[in-house]
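With one protein chain withheld, the remaining protein chains of the complex are depicted in position.
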Amino acid sequence: MGRLGIHSFVWTGGQTQDGLERALEKSAEHGYRTIEFAYLRPELFDLDRLAQKAQALDVEIGVTMGLPRDKDVSSTDPDAVKAGKQMLADAVHAVRDIGGNKLGGILYSAHTKYDRQPTPEGWKNSIDAIAETAEIAQAANVDLVLEVVNRFETNLLNTTAQGLKFIEDTGSDHVRLHLDTFHMNIEEANPAGAIRLAGDKLGYFHIGESNRGYLGDGTIPFDRVFDALLDIDYQRDIVFESFSTAVVDESLSLACAIWRDTWTDNDPLAAHAKEFIELKMAEAERRRATNSRP
Amino acid sequence: MGRLGIHSFVWTGGQTQDGLERALEKSAEHGYRTIEFAYLRPELFDLDRLAQKAQALDVEIGVTMGLPRDKDVSSTDPDAVKAGKQMLADAVHAVRDIGGNKLGGILYSAHTKYDRQPTPEGWKNSIDAIAETAEIAQAANVDLVLEVVNRFETNLLNTTAQGLKFIEDTGSDHVRLHLDTFHMNIEEANPAGAIRLAGDKLGYFHIGESNRGYLGDGTIPFDRVFDALLDIDYQRDIVFESFSTAVVDESLSLACAIWRDTWTDNDPLAAHAKEFIELKMAEAERRRATNSRP
Amino acid sequence: MGRLGIHSFVWTGGQTQDGLERALEKSAEHGYRTIEFAYLRPELFDLDRLAQKAQALDVEIGVTMGLPRDKDVSSTDPDAVKAGKQMLADAVHAVRDIGGNKLGGILYSAHTKYDRQPTPEGWKNSIDAIAETAEIAQAANVDLVLEVVNRFETNLLNTTAQGLKFIEDTGSDHVRLHLDTFHMNIEEANPAGAIRLAGDKLGYFHIGESNRGYLGDGTIPFDRVFDALLDIDYQRDIVFESFSTAVVDESLSLACAIWRDTWTDNDPLAAHAKEFIELKMAEAERRRATNSRP
Partner (left out) sequence: MGRLGIHSFVWTGGQTQDGLERALEKSAEHGYRTIEFAYLRPELFDLDRLAQKAQALDVEIGVTMGLPRDKDVSSTDPDAVKAGKQMLADAVHAVRDIGGNKLGGILYSAHTKYDRQPTPEGWKNSIDAIAETAEIAQAANVDLVLEVVNRFETNLLNTTAQGLKFIEDTGSDHVRLHLDTFHMNIEEANPAGAIRLAGDKLGYFHIGESNRGYLGDGTIPFDRVFDALLDIDYQRDIVFESFSTAVVDESLSLACAIWRDTWTDNDPLAAHAKEFIELKMAEAERRRATNSRP
């Protein structure tokens, strides 16, 4: 695998410059080599300073986001689509300015529990928006990855197969998928098979438990996940994600429906996740070696 | 186990008397001995006729529902709570009038993706409402079961442990839990353990796949589920639930976020579910016998 | 998959012509389209009559066997090796004469719990014997498949990777592997991965439970097995195997260490196995379709 990272919301609600800087420090301290930030409004934060701190700590930055409903590029309202495209372009530039390497998340629709079915026109609007954004991202040297999420957080891309069709429709080589074990556990008939289906189109990977808490504290058979990542020779980043009401970005907490504390203390959570992922990855590598050694 | 049943939405969107009667017939034809209806407004349907048809076919009727937001008994708005209590009382009476044996579902809150955290006052209001409803249900000889659902469909009862605490707080012996494999797959750290934790408080059980489609077409380890149902000597009903856009109750489809067809033809779906559940139950019984035979 | 079959020892200890004919009839009656016989000594049975009966019933015949210790081609004793080669050649011809399509099993060593480590010289002797047998089999139009079994039944080929190396060393295109879920459960680090590793070299497949009893009455995650068979587009035969003391070939019972009855009545066992395998295969096909449909 590539770098092992952690979502900044393990450390901070992300409201302050200090919070973000501390998140960078804590991530590095725990041995994570990449961090995921939510979209940072450039007017509120000193992006340069974050970029320098990340570089000094040798921690790469990725940014993820979901569009708000009034900037939904999968809408049939031209104003919303236009506003969404502008937000995506701004986000790409913010990633570039913070020295980040990727923009991911629910870029192709709102991050919301929809109350309407998706439409062919909305799909087309979204395709166009992502195709345009891909060109901007490529020029800015920022990777673009689309997160496939469960039905309660978008109505457009719930499965890997839908994501691959979407990418094909954009006609762009610069768009890849961002898969997440929490979402796959709800939507994919066979999560490991979905990873193999994605193959080289997998650009970013989230490790999260079925209840969004501690790894191992749920139902996801991670052995099969790591086996599949090895099957496709996945070399890009793997990032741990867990949410609790103990650390809150209120808007994300509501979008993700975080009503329970699965943890309150982030240090042992982060230490456990790193140990868990590294142990599981080592075990998967050993299984593959054992399986193939005569 | 008790009777094996099927949700009426496999057969019909539930808008017409004819649709419901046909659902009864199809269920019986496939060998199911109980059916689950969504709340039926008495003014729109001939409940007597449904009751007679069900009796003639030897199919029991259960009814499930979720409260609408303006009748949310977990609200802090007294008007909503009052309206919710009335709706629950009406529902109990409708179940009685249709000759049904139970009322279940999300009776303790709205069936919605909440955009606020639950509150202690709302919990108390909900406790009071369910305690009152339990008395009415007991008098009407209708079982009352509370469905524990995933975070995107309520903010109040997402786990079995929360459900058990809720029941304890009502002080009523007449309230039991309604568990569902689809929801448990998202929320429980150990679904089989949760079933054992519920024990005799388990009053109703939904079998649904992780993607709400065909059984086996997802990630749920059903062997462990059936082992656990035997561990607690579960003798009440088991009902199969699957949703597709092919058969639509629009409001439930939106509440449950059904954007994809996992099937279009309901006959083979129903036939497969029955074969699957009966085979799995027989295997679990054989495992238990094999395990305990010297 | 190709034909679905059943081992004759579900029906008969295999000591009499009548027993074998009845096994053919019972297999056909249950809808199995292939049967597996243990090696039949041509002097004791009317092979022609078996061939005609099989053809009339449209049931194909495969034959499996394990070498006895005094005919062990992996021995360093030239006499044993020579006797083993002769037995293999005779077996190929018996398969041809009975109208069978394949010879499988532990053809490369004795079927025994060894009390010595394998040796490089024994490996070479076995390679030579199988290479010679492959030529005879090819000329006789009989497929040759080597069963990879657990450590207690041979010391030579316990894993798929060892089997593939062995085939490579024979230099023959006519030799394939015969894998078995019972054995893989003990030996393979990742059984599904081993099936994918075998790929087109998989020539025959045994479905057996971890305790050699009813399918589902053990620990094998069959969903992953069927997913893997689809991953490699396996089109050859799948045969169900289960042993009990209720039906006995004494020598096989001892070699396989069958001390317990996991069943006594073979009809429901055979009916269940067919339903189980067909349901699982259909579910795996549905999972693959669901996973890949946008």
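When the chains are written out, they are named A, B and C in that same order, and each has its own residue count from 1.
The rule we apply is simple: a residue touches a chain if its C-beta (ideal position, glycine included) is under 8 Å from a C-beta of that chain, and two chains touch if they have at least 3 such contacts.
Keep in mind the model is a prediction, meaning the values are calculated, not measured.
Within the full complex, the chain left out of the display contacts the shown chains A, B, C. In the complete assembly, the contact with the undisplayed chain comes from B:L164, out of B:L40, B:A54, B:I98 or B:L164. Of the options B:Q17, B:T119, B:Q138 or B:N190, the residue whose C-beta touches the omitted chain is B:N190.
Interface with the hidden chain, as seen from chain C, comprises residues 113-118, 150-152, 155, 158-159, 185-191, 210-211, 213, 217-219, 221, 245, 254, 257-260.
Looking at chain A, the residues touching the absent chain are 211, 213-217, 223, 262, 272, 275-276, 279-280, 282-283, 286-287, 290. One chain is missing from the display, and on chain B it is touched by residues 159-162, 164-166, 188-190, 193-194, 196-197, 224, 227, 231, 286-288, 290-294.
In the analysis below, only the chains that are shown with their structure count from here on.
Rotation angle for the C-alpha superposition of chain A on chain C: 180 degrees, rounded in steps of 5.
Interface residue usage between chain B and chain C, two copies of one sequence, is largely shared: over half of the residue numbers at the contact are used by both copies. Centre-to-centre spacing of chain A and chain B amounts to 34 Å, using the average Cα coordinate of each chain. For the pair chain B and chain C, the distance between mean C-alpha positions equals 46 Å. In chain B, 211, 213, 217 are the positions where the chain touches two or more neighbouring chains simultaneously.
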